[in-house]
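Note that one protein chain is taken out, while the other chains of the complex remain in position.
Let's turn to subunit A:
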Amino acid sequence: MSRTLAGEAMLFVRAARARAYVRIVGSFREPNGLLADAVFPNLGMCAFVMMYRALGAPAYYEALAVIGGILTTYWVNVLWGMGAQFYWEKQAGQLQLYFAAPCSRMAILAGMAAGGLLASMLRSLVGVALAVFVFRVQLEPFSPWHLAAVFFATMAALYTLGMIMASLFLLYGREAWHTCNAFMEPAFFLSGLYFPIRTLGAFGAVAAALLPLTLGVDALRQVLLGVRSPGLMPVRWEFAALCGFAVLYFFVARWSLRHLENLSKREGRLTQRWQ
């Protein structure tokens, strides 16, 4: 075990890769899970598309719902797969094995994020396929580079936010659980996943300032729907804000992880099960 910077980096990469591997294998090895994971989360989106169609809403509303639906799969993964993960690990009694290992806790979280992101991509591809081939939702011609940039900036912000949540679960058990639940539905509402964010008026602006999900949805819609979806802010700003959030969240997560790890070791709650 080398203690050089390169050695530390290698350890980070190895640990993150191993943790990501579990996520990816996990979602492909169980055929039943695959169906439940890939198809069911997209049904909500389908419902919105059909509703807009039935109401005779402008075609771009359908595309709006599709983009929101796709981001939902990632958000759910961030909440339950990242945020709650350390809670599961603690209940299973294996959190102590992570914390007695020399690898960085951030490596474990990064691995969880990368694995969860890849596994969720499969789900979102099913969503895209449904939208394009079944509902024939129309998009404007768009730049794949813009799409990639905005998408990854959104993901970086969402998953680093997930890391902060994960750190909260170190100390708080069930309490944080309720928080997670609380983030789910209101976030769906505030981020305007299924309707134009402007409908929220001033609310939307505030939500955007706080929730990277709102910013990400808005930016993606602007890239994919062009002028049909006037945004809250220019895409450039939104992109910069998302990147800013990601960096900020990363450092907050690192600090919070260290702080709460120490606190839970002092209180004797790090390895306590069934709390």
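The working rule: a contact is a pair of C-beta atoms (placed from the backbone, for glycine too) under 8 Å apart; a residue touches a chain by one contact, two chains touch by 3 or more; residues count from 1.
As a convention for this text, contacts and distances are computed from a predicted model.
Of "3-isopropylmalate dehydratase large subunit", "assimilatory sulfite reductase (ferredoxin)", "FMNH2-utilizing oxygenase" or "ABC transporter ATP-binding protein", only "ABC transporter ATP-binding protein" is the UniProt protein name of the chain excluded from the display. Considering the full assembly, A:Arg19 is the residue among A:Arg19, A:Arg221 or A:Arg254 that touches the omitted chain. Remark: the omitted chain is touched by one listed residue; of A:Ala110, A:Leu200 or A:Leu270 this is A:Leu270. By the touch rule set out above, subunit A reaches the unshown chain at residues 1, 3, 7, 10-11, 14-15, 17-19, 21-22, 25-26, 29-30, 92-94, 96-103, 108, 262, 265-268, 270-271.
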